[in-house]
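Complex shown without one protein chain; remaining protein chains in place.
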Amino acid sequence: MSDEQPIPIPDLASTLDGVIGFELLEMSGDRVRARLEVHDRVRQRFGVVHGGTYCAWAEVLASEATVCGVARRGSIAMGVSNATHFLRPVQDGVLHADGRPRHRGRSSWVWDIDFTDAGGRLCSTSRVTLAIVKAPEGGPRPLVAE
Amino acid sequence: MSDEQPIPIPDLASTLDGVIGFELLEMSGDRVRARLEVHDRVRQRFGVVHGGTYCAWAEVLASEATVCGVARRGSIAMGVSNATHFLRPVQDGVLHADGRPRHRGRSSWVWDIDFTDAGGRLCSTSRVTLAIVKAPEGGPRPLVAE
Amino acid sequence: MSDEQPIPIPDLASTLDGVIGFELLEMSGDRVRARLEVHDRVRQRFGVVHGGTYCAWAEVLASEATVCGVARRGSIAMGVSNATHFLRPVQDGVLHADGRPRHRGRSSWVWDIDFTDAGGRLCSTSRVTLAIVKAPEGGPRPLVAE
Partner (left out) sequence: MSDEQPIPIPDLASTLDGVIGFELLEMSGDRVRARLEVHDRVRQRFGVVHGGTYCAWAEVLASEATVCGVARRGSIAMGVSNATHFLRPVQDGVLHADGRPRHRGRSSWVWDIDFTDAGGRLCSTSRVTLAIVKAPEGGPRPLVAE
């Protein structure tokens, strides 16, 4: 992995996101990047990265990046759907996630998140749709201040 | 949860599926059912079941049930895509997964997996597509003997 | 085709739906059914029913059935996404469409529409997501009165 320093995200420790254990490199309403060293808890029983790992990782990155992007207007994001393609099996090494919003509407955002291996090959790609709704009183804080 | 006894599945212990920790109730090429008592590791930081939990759970259920269904003809299943809708947020209690194949072709299978809460309300639904390919020599054994 | 009489739907004549030329058999917020005798304008150049035919047909059936279902509360439906699987190529004969809502929320509905051939075999299946929004003043009338 590169020497780029990850952004601290202590809140995720006991969650599914803490299990995945990714390092966050960049997060805003314009872009999200993260990386992951493959380990047992993101694999299935055949030793390959679990399809659900890509889905879950895309879901948290797109959701949290949208929360960053809409916080100023007093809104939050709620996941609507997640469509993930599995293109190339990965067993070991580092995975990179790189996402950009394809649509930022008043009531919905759509992100594409690409996953590449150490050789830059596309291993999986997710399209995540989120609904934008008015934030409840007092919450929630974005994972990363924008 | 009902008293229905889960099927032992020791192989998943150190994987993402072991983290989710579902109980398997039925698995064959015709049907798959499982249940899960919601716990921290399947939630995101807002206390709600993580969208990725539904995706990952659907992925393993559809994949393993297909492996059961095609083992006799010397084939295995590989995940192609997973499209999951999130319909109702769940925070606590039991979740039920119930899946049936919608298509069982020579080269691909498509499953619909529905997730309901203790009240029987649909919380999420996944459509999982798998490719059917010739099994490599000597492998793999289905999770459940059909 | 059976002798079931189609519901007259004159409004669609000059639209893409008029090109497809399906016969509507049932439409409400609970169910939608239609049929189609395959003709050139729903095929692609290889003589097979065009994938886009299933998508477009699912889109109009789910949209219009939702419009029926939410008209009373002063709402309309707007298409959000359409995910269609192509499972079996069809060249000739009758196609049946049969759809049911999987989710009817305040802000979104999700329909599954199945397409079967004369032999009852599943040829395609669509999952259509619609947003429910307040209807503009004076409009629109449902295609079929519920």
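Each chain gets a letter, A, B and C, in the order it is written, and its residues are counted from 1.
Keep this in mind: contacts are C-beta pairs under 8 Å (C-beta built on N, C-alpha and C of every residue); 3 or more make two chains touch, one makes a residue touch a chain.
Because the structure is predicted, anything quoted here is derived from the model rather than measured.
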{"item": "Displayed chains contacted by the hidden chain, counting the whole assembly", "value": "A, B, C"}
{"item": "Among A:His39, A:Arg72, A:Arg102 or A:Arg141, residue touching the chain not depicted", "value": "A:Arg102"}
{"item": "Residues of subunit C (touch criterion as defined above) contacting the omitted chain", "value": "11-12, 14-19, 40-46, 50-53, 55-60, 63, 78-86, 89, 140, 143"}
{"item": "Interface with the unshown chain - residue positions in subunit A", "value": "83, 85, 87-88, 102-103, 105, 110, 112, 122, 125, 127, 129"}
{"item": "Interface with the undisplayed chain - residues on subunit B", "value": "80-81, 83, 107-108, 129, 131"}
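Quick note on the criterion: only the chains that are shown with their structure count from here on.
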{"item": "Of all other chains, the one whose Cα centre sits farthest from subunit C", "value": "A"}
{"item": "Approximate Å spacing (C-alpha centroids) for the pair subunit A, subunit B", "value": "22"}
{"item": "Centre-to-centre distance between subunit C and subunit A (centres being mean Cα positions), rounded to whole Å", "value": "34"}
{"item": "Rounded Å distance, subunit B centre to subunit C centre (Cα mean)", "value": "30"}
{"item": "In subunit C, residues with contacts to at least two other chains", "value": "83, 129"}
